[in-house]
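Removed from the display is one protein chain of the complex; every other protein chain stays in position.
We just call them A, B and C in the order they show up, numbering each chain from 1.
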Amino acid sequence: MLLIHCPYCDEERPELEFRHAGEAHIERPTDIKSISDEEFMKFFFLRDNPKGVAYERWRHMHGCGRFFNAVRDTVSDKFVMTYEAGKPRPDGDELRAKSKETNQ
Amino acid sequence: MAKSEAVQPHYPLEGRLGGSAFVSVSPGEPASRLALRARPEALASLSKALGVKLPEKPKTSTRATAVKAKGRRAAWIGPDEWLVIDENGADLLAACDGVDGVFSAVDVSNRNTAIIVSGAGAEATISAGCPQNLSMDVFPVGACSRTLLGKTEIILLREAEDVFRVEVWRSFSAYAFAFLADSGRSPMM
Amino acid sequence: MRRYSIFAVARETMRGHKGWPKQWTSPEPKKQYDVIIIGAGGHGLGTAFYLAKEHGITNIAVVEKGWLGGGNTGRNTTIIRSNYLYDESAGLYNHAMKMWDGLSQDLNYNVMYSARGVMMLAHNVHDVQGAKRHIHANRLNGVQNEWLTPEQAKEYCPPLNISQTARYPVMGAALQRCGGNARHDAVAWGYARAATDRGVDIIQNCAVTGIKRSANGAVEGVETTRGFIGAKKVGVVAAGHSSVLMEMAGVNMPLESYPLQALVSEPVKPIFPCVVMSNTVHAYISQSDKGELVIGAGTDQYTSYSQAGGLHILTHTLDAICEMFPIFSRMKMLRSWGGTVDVTPDRSPILAKTPVPGLYVNCGWGTGGFKATPGSAHVFAHTIANDAPHAINAPFNLDRFRTGRLIDEAAAAAVAH
Partner (left out) sequence: MSGANRIAGAGRLTPAKTVRFTFDGEIYTALEGDTLASALVANGVHLMGRSFKYHRARGVLGAGAEEPNALMGIERDRARRQPNVRATVQEVFEGMKATSQNRWPSLAFDIGAVNNLMSPFFAAGFYYKTFMWPKAAWQKLYEPIIRGAAGLGVSPDEADTDHYASRYVHCDVLVIGGGVCGLSAALAAAKSGASVVICDEQAQMGGALAYENGVTLYDEAGFDWAGKTAAELAGMDNVRVLTRTTAFGYYVQNFVALSERVTDHLAEPDADLPRERLWQVRAKRVIIATGAIERHMVFANNDRPGIMLSSAARTFLNHYGVAVGTKVGVYTANDSAYETAFDLKRVGVSVEAIVDCRDNPGEGKLSTAADLGITVKTGHSVTNTKGARRITAMVVERNGGGGAKTIAVDALIMSAGWTPSVHMFSQSRGKVAWDADTQRFLPGDYAQDCVSIGACNGTEDLQASVDEAIAAGEFAAKAVGGKRAANLKIAASGGGGWSGGVAGSADGAGPDTTVKAFVDFQNDVTAKDIRLAVREGMHSIEHVKRFTTNGMASDQGKTSNIHGLAIAADALSREMPAVGLTTFRPPYTPVTFGSIVNHGRGQLFDPTRKTPMHGWAEEHGAVFEDVSQWKRAWYFPRIGEDMHAAVNRECKTVREAAGVFDASTLGKIEVVGPDAAAFLDLMYTNGWGKLKPGRCKYGIMLREDGFIYDDGVVARIAEDRFHVTTTTGGAPRVLHHMEDYLQTEFPHLDVWLTSTSEQWAVIAVQGPKAREIIEPLVEDIDLSNEAMPHMSALEGKICGVPTRLFRVSFTGEAGYEVNVPADFGRAVWEAIWERAEPLGACAYGTETMHVLRAEKGFIIVGQDTDGTVTPQDAGLSWAIAKSKPDYVGIRGLMRPDLVADDRKQLVGLKTKDANTVLEEGAQVVADPNQPIPMKMLGHVTSSYWSENCGRSIAMALVAGGRAKMGETLYVPMPDRTIEVEVTGTVFFDEKGERVNG
């Protein structure tokens, strides 16, 4: 069972309280009606599914109820960091700094 | 039946009692409850209207200090979510009437019911099904959190070192009660 | 290939089993092959075998990053059935079902296909409706499946709890008698031996690190930890890791990879005669020929390549098992393990050509690929050999995610009102 840091509760909580909610940073096109079938396929079906660092959404379903984002290594299942929904995707420097922190 | 004569309520866990020499598991008294959602700008006026300061720190709760709001408390549930409980059954929805600001107040008095778990084995009894760390240094008196008990969601509030209030949705209360009664048979403290 | 038979075993017994040849060899990779299959699991080895056997293509390399049969082939709970709802799925899985019967003889390798029957339980009215819909559709598709009352279900599987006081009482079951199990390792080994015999090179401990494409986009071969290996046709059959490999060719896939766990109990004397599955109570169980109860759990909720999951997933599986079979609560979990399954949005596989010329993909089997092994390998070989799908796998293409023509078995079992 994972231990997940909820950025809203600012605490690590057991995975049971959370629900995984798929890949992060996939924005719903604002003018969704006019996109092509291919674009819709990309938006709705195609996923990076990386082996390694993944950006993903979680919801603290049985906690504060908030959706948030996480960076996790899908090989070790270790979290690099979590951050509030709507914040931009962290860049490499930020991730490196974070993983240093968590490895100490 | 005369129209003005209200019918009598039936409470979900009426008559139940569970536990052992180490812990008592019993239904809480009926209370009124408000599910409150609000933008930060509305907090001050809502706190004032309700007579209890809405906590802004995660996993905490506050109790009303004003005499008129005695028995009332507010629990932080999420960054814009609170559960307000009034043990005297006050009309909390009415209290929010006319308050300025953008918020949502919904009466959930009958949605939840409370189970009181008390005694030296209280923490151990709840820890049979709650994956959170409930030790005093991490979950002190006054701490409050939505979490899980076995297969049901609860809101857990620590009222004293040995007393917890378990708020649970009505139709899950029989399960939660039975769970606590089972884990309370021989909690290892 | 030295034929396997009781006489051969008897002969070898006389000389201390010293004369058995290697079942497969460990060749060095050649520079160029006609076809490279990435992934030496049952589907991949089978593909190589059928390419050789039915399409005359024998200059094939099956490259495997670990040991053959060590992925999901060696990690699954070996359930075989074909009672799928939609015509497309019924066609594919029943193709496999027909091949299971006779596979041992075809490979001259006892894969121990055991038609013990797969029973899928119905616990509420919605389940009953769903099961009957399957049974009717299956009958008209020529797929075995029949309805059992709770009493008949109990007779077929005596340990089953059909008490009406159960939390979710059994209201009946759909039984596919030709469903059952096979020995997973034997399937991989049988295909490996038969493919080796036909000239296929199985190259283990050889991880693919890149897929090389020519200027016009077509596949030219694969980069591996043992050097470049050329081929004009490459088939990706790397369950769990399909996204990673397809990404090497620049193809983004409609896939997510999840940990899937399973467990076995300590071996006990025969007590459980068939396979039982329950979607409502969420578990499936059978007993192996060694006496272990083989129990499948659900996937973890998050994507992962770790081949490990959480204990709570096993807890949920075992509480379901103990609910359906209260006699098993004293049984002990002996081993648990995890695999990585890749899942498509409609929970149906992709067995298709890709936008890259010469690149083919067989993936997305989710939690249930083992049962399809021979059929999947057979039609995938056809697809590679002809550069066009077989009629059976034509619907399992990538374009369905653009058009919306999904094959959504899971949706058809939608949660009720």
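Here, a contact is a pair of C-beta atoms (placed from the backbone, for glycine too) under 8 Å apart; a residue touches a chain by one contact, two chains touch by 3 or more.
For clarity, every value in this text was computed on a predicted model and none was experimentally measured.
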item: Visible contact partners (per top-of-document touch definition) of the missing chain; value: A, B, C
item: Interface residues of chain C (partner: the chain not displayed); value: 4-6, 8-10, 12-13, 16-18, 20-26, 66-70, 74, 87, 90-91, 102, 104-105, 108-110, 112-115, 123-126, 129-137, 139-142, 159, 161, 167-169, 183, 185-186, 189-190, 204, 265-271, 288-291, 306, 308, 310-311, 314-315, 318-323, 326-338, 400, 402-406, 408, 410-417
item: Chain B, residues in touch with the chain not shown (by the definition above); value: 1, 3-12, 20, 30, 35, 37, 39, 80, 102-112, 124, 127-133, 135, 138, 150-152, 169-172, 174-175, 178-179, 182-183, 185-186, 188
item: Interface with the undisplayed chain - residues on chain A; value: 1-3, 14, 19, 21, 28, 32-33, 35, 37, 40, 44, 57, 59, 61, 65-67, 76-78, 85-86
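The rule is short, and it goes like this: only the chains that are shown with their structure count from here on.
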item: Gap in Å, rounded to a whole number, between the CA centres of chain C and chain A; value: 30
item: For chain B paired with chain C, centre-to-centre distance based on mean C-alpha positions, whole Å; value: 49
item: Residues on chain A engaged by chain B in the complex (per definition of touch); value: 1, 8-11, 13-14, 16-17, 60, 62-66
item: In the complex, chain C residues that touch chain A; value: 241, 243-244, 252-257, 301-306, 308, 310-312, 342, 345, 401-403
item: Chain A-touching residues of chain B, taken from the complex the two chains share; value: 58-59, 77-79, 81, 131-132, 145-148, 153
